[in-house]
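With one protein chain removed, the remaining protein chains of the complex are shown where they sit.
And now, subunit A:
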Amino acid sequence: MILGRSFEDMCAQMYYRGKMFGFVHLYNGQEAVSTGFIKLLKKEDSVVSTYRDHVHALSKGVPARAVMSELFGKATGCCRGQGGSMHMFSKEHNLLGGFAFIGEGIPVATGAAFTSKYRREVLKEADCDHVTLAFFGDGTCNNGQFFECLNMAALWKLPIVFVVENNLWAIGMSHLRATSDPQIYKKGPAFGMPGFHVDGMDVLKVREVAKEAIERARRGEGPTLVECETYRFRGHSLADPDELRDPAEKARYAARDPITALKKYLIESSLASEAELKAIEKKIDEVVEDAVEFADESAPPPRSQLLENVFADPKGFGIGPDGRYRCEDPKFTEGTAHV
């Protein structure tokens, strides 16, 4: 959580210094949700996120250096600078992206969950119990794709957990102004899956609920909808003047800062001392500083990278690496069944 917070603060600094550009959406205040859920996952489980994905990437294990370079648009970034702030992909860590469109990631996450089930049942990989987490916000819960996926996930009992990061605001549109029934967790049972509401500012509570939901999915009992009530301390993006939110509301939630709350809890229950926590913060500062230095020093992508990777085919057109059409290579059709 500390890594997430310092990283995002550093992003803001870098943006205002002109090193980062375009759309940058920061996650300050919502760290408890990301940490609470993602830290319970295995490496093979996947996470699908939205454009507010820096901290999801960090929690899933993508190195801070790679994320920072990606934001700077350098060739050493996790997507070699081709994705950017909103499109963090990492095959190694099974982070299936950052999607810019609201609700676009939910069907993709449902598809990844479908693959786990397919692998287990059709391809007979008996130990495949990968779970998928789909993160999205309150605004998405009014989108058609959200309901389409709740339906199909419950229908086919897919191993997925739908995590709603309800921070009450969709840019400047208050959740209460946009939704007929603002209690999102109630929409789960309408489709036949359990719906939970949890205080998203308390990482331990989030972790408890997350554990249950993920275990449920792993056992094959189907999807769960978890609504985390949280808040973003900064604006929607770094370009958002954030004028519509009431300062009193902001102050109220600032008092429930997940990091301060956890610190207090740790110190009061003597699980850690002040000095240890300070040391952690210092270490994180070093990691973030190092990430910035690394990103600064990295080279921007070479010109030849512009046309690369449009297709998975190395030359597109069904042409294999040896320059001939793939279908002319007898090995290409090896193993085709006669029906």
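Heads up, the rule we're going with is that contacts are C-beta pairs under 8 Å (C-beta built on N, C-alpha and C of every residue); 3 or more make two chains touch, one makes a residue touch a chain; residues count from 1.
Just so it is clear, contacts and distances are computed from a predicted model.
Participant: One chain of this complex is not shown here; going by its UniProt record, which of these names is it: "Protein FMC1 homolog", "Gamma-secretase subunit Aph-1", "54S ribosomal protein L31, mitochondrial" or "Pyruvate dehydrogenase E1 component subunit beta"?
Facilitator: The record names the chain that does not appear here as "Pyruvate dehydrogenase E1 component subunit beta".
Participant: So one chain is hidden, and I want to know which residue out of A:12, A:40, A:79 or A:173 touches that hidden chain in the complete assembly.
Facilitator: A:79
Participant: In the full complex, which of A:87, A:207 or A:256 touches the chain missing from this view?
Facilitator: A:87
Participant: Based on the whole complex, identify which of A:32, A:55, A:112 or A:131 touches the chain you can't see.
Facilitator: Checking each option in A:32, A:55, A:112 or A:131, the one touching the absent chain turns out to be A:112.
Participant: Taking the entire complex into account, which one of A:148, A:212, A:240 or A:281 touches the absent chain?
Facilitator: Considering the complete complex, A:148 is the one touching the chain left out.
Participant: Pick out the residues on subunit A that sit against the missing chain.
Facilitator: 46, 48, 79-84, 87, 89-92, 96-97, 99-101, 104, 106-116, 118-119, 121-123, 144-145, 148-149, 151-152, 155, 308-313, 316-319, 325-328, 330, 332-333, 335-339
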